[in-house]
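Report on the following structure.
All protein chains but one are shown in place.
Order of writing sets the labels: A, B and C. Residues in every chain begin at 1.
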Amino acid sequence: MKRLHIQLIAILSGIILILSSIGAYLGAISYAISALATIIIFPAFIISIGLLLSAGLKDGDIPFMGY
Amino acid sequence: MIRVFDQGIEGAGLFMIEFGDIVPYFSVYTATLFTFAIIFTLLATFSIPEKQMDIIFGGDAYYAKEIKPQDLRFQRFVAIACGTATLGAVVTGDIFNFTLFAAMIGITNIGIVASSRSHHVLNAAYQYGIVAMIACVPLFGGAAMILATTGTLSIWSLAGIGAAPILAKILLLLGVMGEGMAPFYIGKAEITRAQGAPFILMVHVSSLLLFLRVVEIILVI
Amino acid sequence: MIRRLSHILSDFDKLSQIYAVLVIIVIIGGILTIPSLEYQADRLYPKTIHPESPLDPYDRGGTPFEKTEVLAEYPENSPYLGYVTAYLTPFSLALATLTHHVGTTIVAHPGGIIDEILYNTRGLDTVVETSILFVAFGVASFLFLRRDEE
Partner (left out) sequence: MIEYLLSAMILGLLLHGIHRKVIARVQGRPGPPIWQELLHTLKFLFKETWIPKTASQGLYVGVVALALAIWSAALILLLTGGSLLLLFALYLIHKIIEHGTGLSSGSQYSKFGAIRSVISAASELPLLASVALLYLFTGSLMISDIEAYQVINGPLLIPAFPAAIALYMVILSKIHYGPFSIIEAKELVSGYWTEHFGVWRGLLNAAFGLKTFVLLYTFVMVFIGPIGLPLTLLAILILMITLSFVCAVTPMLSPYDSVSIQTVTTGLIAIYIIYLGVFA
C-alpha cells in the first residue's frame, strides 16, 4: 500500500472515531452505534498509525540478509 | 434495553428470521458469535495457507513445505462448509436444528484434517472422529429427551420456563463436547500440527463457537 | 496424582475411552432421574397405511396442500408440517392419479429413503440433514480417491 493511502485511512478513521465519541456524549448518535463504529474502526486506525510510524522516510541501513 | 426472553443472559434481542417451523434469532450474544463466524469463514475463503518451514537434518538447509493444489481445494471447500454449519449453529432457534449443525461441524472438522498427509495427524483425527461419532448419541439423545418431556424443541417456547430436564441438558453439553471441545484438546492439539493455518483454524473456531452457543442454550432453557 | 492424570490426558489413543467414561457416568446418573420425567405425545405424527393408495409405502396421509394435525411450533409458518404428501409437486400428484407406483418409485431412490428417514423434519432441518450426508460423502470420496497416491 502507498504511504498516501495509509495516511488517508489513518486520518479518516481518526476523525470518525472522535466524531462518534463526541456524538455519543452529545446524544446525537445512539451509544450502541457509536460503540459498534469504535470497535470496527479502532483496529484500522491503530494499524495505519503503526504502519505510518514504521515506514521510514529516509533510506535505512543495509538490512540483515539472513543466513 | 429490551432483553431477549426477559432473561439477563445474552443482552438485547435484535431481530429474528422465520424459516418454517424454525425461527433463528439474533441477540447481542448470538449476533456477535455470528459476526466472528463470518470473519473467520471469510479468512478461510480468501487467505492462502502458510508455508511451513522444515529443516533438513544434518545441515543448515531448510525449505518451505507447499500444499498440493487439489488438497488445498478440498480443504478450502470443507472449511467453508464448516463455517456455514457454524453460522447456522450459532443463530438457530431450535434445539434439534442445533444438534444437526453440531453433527455437521463434527464431520467437517474431520474433513479439514483428512487432506493432511502426516500419519501422526491422521491417527489423531481418527481417534477424534470416533469420539465425534459416539457423541452423536448423547447429542441427539439430549434433544430427543427435551422433545419427549416438554413437547417442543423451540428455544422460544422453552426459554425461562425451566421445563427441560437437567439430564437432557447434560447430555446436550456432553454431545457438543464430543463434537469438538474439552477434554479432547489433546486430539485437537495433534490435529493442529497439520498444515494449512486458515483451515485448521476453522476447526477451533467452529468448536469454540458451538460450545459458547450450547452454554447459552443450557442457561436459557 | 496430578502427574498421573496429565499422563492419561496427554495420550490421544485414550480419547474415546475418556469420553466413554464420561457418557457412562452421565447415563448412570440419568437413569435414576428417569421416573421423574413425563412424556408428551402430541408431536407424534399419526401414520396409517393404505395399501390401495398409489403412494403406498410413502403415503403419510392428509390431503395435499392442506392443514396438518400435528402440533406445529409456529402454525402460521408451517401449515403442512408432518405430512410429506403435502410436499408433493402438482406433477407428482398428477402422476399419482395415473399410475399405482409413484410411492414405490419415491421410496426406491436415495432421496426418497432419506426423506423416509427424516419423515418428521421441518424446513431448515431437511436442508441441514442432506448437507451433512453430502459433506460426509465428499470427505469419504476424497479419501477414497487419494488412497492410491501414497
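Definition applied: a residue touches a chain if its C-beta (ideal position, glycine included) is under 8 Å from a C-beta of that chain, and two chains touch if they have at least 3 such contacts.
These numbers come from a predicted model, not from an experiment.
Considering the complete complex, the chain that is not shown touches A, B, C.
Residues touching the missing chain, restricted to chain A, are 17-18, 20-21, 24, 31, 34-35, 38-40, 42-44, 46-47, 49-51, 53-56, 60, 63 (touch as defined at the top).
Residues of chain C that touch the chain left out of view are 2-3, 5-7, 9-10. Across the interface with the omitted chain, chain B contributes residues 3, 7-11, 28-29, 32-33, 36, 39-40, 43, 46-54, 64, 182-183, 185-186, 188-189, 192-193, 197-198, 200-201, 204-205, 208, 211-212, 215-216, 219.
The criterion applied here is as follows: only the chains that are shown with their structure count from here on.
Computed centre separation for the pair chain A/chain C is 51 angstrom, with centres defined by C-alpha atoms. Measuring from the averaged C-alpha position of chain A to that of chain B gives a distance of 33 Å.
Contact residues on chain C toward chain B in their complex (touch as defined above): 9-13, 15-16, 18-20, 22-23, 26, 29-30, 33-34, 36-43, 71-74, 77-78, 81, 121-125, 128-129, 131-132, 135-136, 138-139, 142-143, 146, 150. Those residues of chain B lying in contact with chain C across their complex are 18-23, 74, 77-78, 81, 85, 88, 92, 94, 96-97, 100-101, 103-104, 107-108, 110-111, 114-115, 117, 123-124, 127-128, 130-131, 134-135, 137-138, 145, 147-154, 156-157, 165-167, 170-171, 174, 177-178, 183-184, 186-187, 190.
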